[in-house]
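All protein chains of the complex are present and in place, except for one that has been dropped.
Read from first to last, the chains carry the letters A, B and C; within each, the first residue is number 1.
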Amino acid sequence: MSDVQPAVALDIYRRVLNIRRFEEEVGRLFTAGELPGVVHLYIGEEAVAAGVCAALRDDDYVTSTHRGHGHVLAKGGDLNRTMAEIFGKETGYCRGKGGSQHIADFSIGMLGACGIVGGGMPIATGAGLSIKLRKTDQVSVAFFGDGAANEGSFHESLNLASAMTLPVIFVCENNQYGEFTPARDTMNIEDIAVRAGGYGMPGHIVDGTDALEVHAVVNQAVTRARNGEGPTLIEAKTHRRGGHAEGEEAFLAGQTYRLPEEEEMARLRDPLLILHERILHEGVADAHALENIEQETTRRVADAVTFARESPWPAEESVLEDTWA
Amino acid sequence: MSDVQPAVALDIYRRVLNIRRFEEEVGRLFTAGELPGVVHLYIGEEAVAAGVCAALRDDDYVTSTHRGHGHVLAKGGDLNRTMAEIFGKETGYCRGKGGSQHIADFSIGMLGACGIVGGGMPIATGAGLSIKLRKTDQVSVAFFGDGAANEGSFHESLNLASAMTLPVIFVCENNQYGEFTPARDTMNIEDIAVRAGGYGMPGHIVDGTDALEVHAVVNQAVTRARNGEGPTLIEAKTHRRGGHAEGEEAFLAGQTYRLPEEEEMARLRDPLLILHERILHEGVADAHALENIEQETTRRVADAVTFARESPWPAEESVLEDTWA
Amino acid sequence: MPRKASVDAIREALRSEMQRDESVVVMGEDVKLAVFAGTRWLHREFGDERVINTPISELAVAGAGIGAAATGIRPVIDLMFGTFLYLALDQIANQAGAMRYMFGGQTKLPLVFMTVNGSGISAGHHHSQPMHPLFMNMPLIKVIVPSTPYDAKGLLITAIRDDNPVLFLSPLALGSLRGEVPDETYTIPLGEAAIRREGDDVTICTVGAMSRRCMEAARTLAKEGIECEVIDLRTLKPWDKACLLRSVRKTGRFVAVDESFPVCGAASEWAATVAEKAFQHLRAPVQRVSNLDVPLPFSPVLESAAVPTTERIVDAVRRCMQAEPA
Partner (left out) sequence: MPRKASVDAIREALRSEMQRDESVVVMGEDVKLAVFAGTRWLHREFGDERVINTPISELAVAGAGIGAAATGIRPVIDLMFGTFLYLALDQIANQAGAMRYMFGGQTKLPLVFMTVNGSGISAGHHHSQPMHPLFMNMPLIKVIVPSTPYDAKGLLITAIRDDNPVLFLSPLALGSLRGEVPDETYTIPLGEAAIRREGDDVTICTVGAMSRRCMEAARTLAKEGIECEVIDLRTLKPWDKACLLRSVRKTGRFVAVDESFPVCGAASEWAATVAEKAFQHLRAPVQRVSNLDVPLPFSPVLESAAVPTTERIVDAVRRCMQAEPA
């Protein structure tokens, strides 16, 4: 912790907890049948979004994935509007047009979750190009999964960003699964970070369950990017706590796909517990202070649910709105 | 030469010369306005196709590129039918439907040239999958350029081939240009072979102007593939002798894009001269024998031109043939 | 006859053909556990070599299918959601559809691409687009959109035995629909429509999930004394033009109902064909009912407004009936 400021650690803690409590609630709401469509929870991976976004400014950009709630919240997204969007309500970020897999908040540089695996990387690269052309010192971050690292968009984006020296940070959330298929079945390498060498950019591996470690590595990449030195690939090794999508038991019909050791590891390496412990252990804050944050977070999540529930559905006519600019 | 059999060296020499004389003739025919469409010549790169294909059997597969004449001929394609196809005649390999960029001869495992940069790599990978499923010891080779190495298809194909341990050899013809753009502007690495590491497969760099060197490296990869050990990436450093496409002067309108040193290098590292010299120097054959090959080749190319010129155009009705199988 | 879900019918078709011909293999992302269940459990019977989980690499997987099909394998490629086909489109349009022709007939390509198609479960735009018109526009690719479990099984078996690239698009909304499906193997020829209901007043042409909605509309209209003939094309390419034209020549009125974007959609093609080939028999303007020309919205209330509803179909038929003869 030596090199992390207490304020930063608490800031990150708030982000992690915010995501955790929000996602737990989303899971409950899904099970209760209150949510349309499908949701992919970010539980177990909070340290990545939180550690990354704490290193960013409001005017920095991120692009996200199908598992995007954590990225929206970590970037500073509003809980009410996020929850309302997941409900499909008019007050949601996208007026109910996007839903869980398509939340964006352009006012804080959150350029959108994305239902297409790998689809966000080219867009983050383009935001990086825009930064370079406009000669600002912003940075652009692309979140993506281990599965997405096998898409052509990964390759083309990293190469483009490196060839053009763009301020882009590619953050691979390696939770070791793409849906139900383990990464070891779909790639013949241990570490996705080695691919960085193929583009002439630095590649780092970081413990993605430790938000402070993530934060430290990302900080380096951010500095590099702001200095005009180009992109970085960061592989955060992490674990998906639950299934690929909520409700998957229904169609798994008793099939299993995770190794018991790996499930055990996902429980042990809980980013919230790890950070909680580090903060107490290194005296950044005491249990009481953390308990206050907990209560505040729980309340805000509960408020978001109330807000979403009480919000109106979009008017049917709005199906024809938000078309041509 | 120690490890190359004289018969193999002469076989490779025939292939190199065959391509050279054929392509020179195609260039002349294009300039004379006898050919429809556009042609991309393989002159300067003959050592790659010849060195590779001499290591293959008739039942091995190759997929090719927009610059495909050399691959067709090196794999054993018929000069007459190749030339007739380039003319757009009924007697061509594809009955005039394909043309220069779409020549195939399935009877010798030549699965097609391809106008889409990078388009052949997934197909070669699929042929590799087929080999594995049918449990034969064939191999499958994908030729592609340095430019193609930036396409998503490159990434996905190499990863797929490696994840599934397929008998595929990816041969990158690095002639340092994609059209008029130097590779150094579009990638931030020196050697494309380094990308192999990102897929967990071996990557080799070879002097692509020396057919015997190419042959030696490919032989290793072929052995590996036939043994079921999986794919290899081979980067052959080579030079395009002429322009990207014949007749490009017309639209370049005086613009130049090649460094003088590089053009000079392309002249110096002439694969035909290099092989010619090595064969004489190492006593594989004497000048007289090579001269005989030269004459025979020249005659066969001339015959191919006559054949193509005298062949009929496709009947207009044949536009509706070769549709559903 | 036993009643089965559409996904079970699909699995039966795959099993039947995998048992019959060992060159048939199934590959795609997560085909073993199988979100859409059509391929689920097959690996237990046929092993990991013939039921292959691939990386998430649509372009290379599609291309690998092509390379395998050209060299002795009959791949069935599951690409999950139709929308992901965009990523594979280069290989499908430029290679699968063109290879045989481009190479002068040198090869055949026995190859099936399977995905779900269209909307209906609040999956959002990236998982809900109807893809069939894009493929109808591409030469030499066959396109199937079944509307019942029975058709799904019979058409898929035919598709697997076909020596050409075939796109098999299951309506997303169909997934859990049950219907009668014999246990035996049977085939349904491609290009043969099913007349779901006979009627003399107006012809409704449709496909896939809209088939049921058209039947609903027809029942409503029957109460008003309007008898609709409902044609479910089942395959969009090749397609049963003759059946459609025969019907329109009888009824003199035509409504095209299709769950796809409206411009250059399937309904456009059917309507144009009728206006070209059955014009002399038409007694009213043709009518089209398609999606609104917007991306598929997430919220259920918006999503259902974006696709043809039974009401919109009923209205279109009524408009047809009210039109003054020319």
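FYI, a residue touches a chain if its C-beta (ideal position, glycine included) is under 8 Å from a C-beta of that chain, and two chains touch if they have at least 3 such contacts.
Everything numeric in this text was worked out from a predicted model, so none of it was measured.
Partners of the chain left out, restricted to shown chains and counted across the full complex, are A, B, C.
Across A:I19, A:L73, A:I86 or A:A124, the residue that sits in touch with the chain not pictured is A:A124. The chain omitted from view is touched by exactly one of B:A7, B:A32 or B:L320, namely B:L320.
If you put the hidden chain back, the residue from A:Y13, A:Y93 or A:F307 that touches it is A:Y93. From the set C:E22, C:E180, C:E198 or C:D293, the residue in touch with the chain omitted from the display is C:D293, counting the whole complex. Per the touch definition above, the residue from C:H125, C:K153, C:R213 or C:R234 contacting the chain not shown is C:H125. Although one chain is not displayed, its contacts with chain A can still be listed: residues 61, 63, 92-98, 102, 104-106, 111-112, 114-116, 119, 121-134, 140, 152-153, 155-157, 159-160, 163-164, 321-325. Residues of chain C that touch the chain left out of the display are 59, 83, 86-87, 89-90, 93-94, 97-98, 101-102, 124-126, 129, 133-134, 136-140, 237, 256, 260-261, 263-269, 271-272, 274-277, 279-280, 282, 284-288, 293-295, 297, 323-324, 326. Annotation for chain B: contacts to the undisplayed chain at residues 36-38, 88-89, 94, 96-102, 114-119, 147-148, 150-152, 178-181, 185-187, 251-253, 255, 257, 313-314, 316, 318-320, 323.
In the analysis below, only the chains that are shown with their structure count from here on.
Centroids of chain A and chain B (each the mean of its C-alpha atoms) stand 45 Å apart. Centroids of chain A and chain C (each the mean of its C-alpha atoms) stand 36 Å apart. For chain C, the set of residues that touch two or more other chains comprises 54-55, 57, 59-60. Along chain A, residues 150-152, 185-187 each make contact with two or more other chains.
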